[in-house]
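Every protein chain but one is kept in place in this view of the complex.
Take a look at subunit A:
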Amino acid sequence: MKNTKRILNIISIIALIGLLFIFEQTFDSYKMRIVNLCGIYVILGLSLNLINGFTGLFSLGHAGFMAVGAYTAGLLTLSPAMKQMNFFMKPIVPFLAEVEWSFLPALIMAGLVTALIGFLIGAPALKLRDDYLAIATLGFGEIIRVVFTNTQSLTNGALGLKGLPTHTNIWWTWGIAFITILFMVFLIKGSYGKAFKAIREDEIAAEAMGISLFKHKVMAFTMGAFLAGVGGALLGNLLGTIDPNMFRFTLTFNILLIVVLGGIGSITGTVISAVVVTVAMEYLRVLDEAINLGFIRIEGIPGMRMVVFSLLLMIVILFYQNGLMGSNEFTWDWFLEKKFLKKSGKKEVKQ
């Protein structure tokens, strides 16, 4: 059984790589961008699910964390010449003027800086609970955005950064998404994951079992921030240009939508819904445009697809309270049982 699973794992990894390879060969740049965004949203969805879904901390500061990650990686990868062109209002702070890192260290640094910010925000804010925590983290997310708008010599303020090297490709996004999935699976299976879930279920009981609430909450929050920073960094270097207004609350809302639709506390659910939501967001752009039915022409309403998504979210919350997957996970055991139970059953009858 263990061998079968190992083989299945290897087959699915090869299939994933093959699929990405085919995408790279056949898709145009528009479709490639969607594939990239899917990968990034998988990372972001998982990071928010770690905080909100597994540890039960209602945090809404994700856009702020992404901003920190995107700016860190952006400033580190931007070439000195481009920096001079970007910072024409005020010169850039001297210690960043000459740096130009390659992508991997910049990504790691983006994660670390965001984790540090996450820790600094989390340590005081995690004393709060439920909606109070949501308000506090939402506030911090907005504060980060406003600060970035005003630190002209560090972030170039409202002008944003342009001409970022577009290092991000599907191998980076899906590679890191894959690592994130593996990390989450092992984390949740392990004793930390159990402690996180115990805290989500009942803080008092968890504490009585000897689980340190503060340590585990801050840990989950910091790890979530790290992943959000990496996701933001990938996004920045995918789009090539970032500005503080990208990281408004709606961005957090999109990620929250993914987590809720997929199932709070399900890794599989988040991965599926990240892909579905990202693809749907693009293909539902039709709704924003004018629709010509031949006999009647409906004028396009910008933002119509967001209305559709909000409706979708309401329907999910009303009828599928636990999202697509609830807190269940896809496992090979489940897959083999579902698919092959009938076959093995027939065999037994024959014998």
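Definition applied: a contact is a pair of C-beta atoms (placed from the backbone, for glycine too) under 8 Å apart; a residue touches a chain by one contact, two chains touch by 3 or more; residues count from 1.
Throughout what follows, contacts and distances are computed from a predicted model.
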Protein name as given in UniProt for the chain not displayed, "Amino acid/amide ABC transporter ATP-binding protein 2, HAAT family", "Xanthine dehydrogenase family protein subunit M", "Sulfite reductase [NADPH] flavoprotein alpha-component" or "Molybdopterin-dependent oxidoreductase": "Amino acid/amide ABC transporter ATP-binding protein 2, HAAT family"
Touch criterion as defined above, residue of A:K5, A:R33, A:K162 or A:K194 at the omitted chain: A:K194
Contact with the hidden chain (one of A:S153, A:T241, A:T268 or A:S327): A:S327
Options A:P94, A:G210 or A:G294, residue touching the unrepresented chain: A:G210
Residue numbers in subunit A that touch the chain omitted from display: 191, 194-195, 197-198, 201-202, 204-212, 265, 327
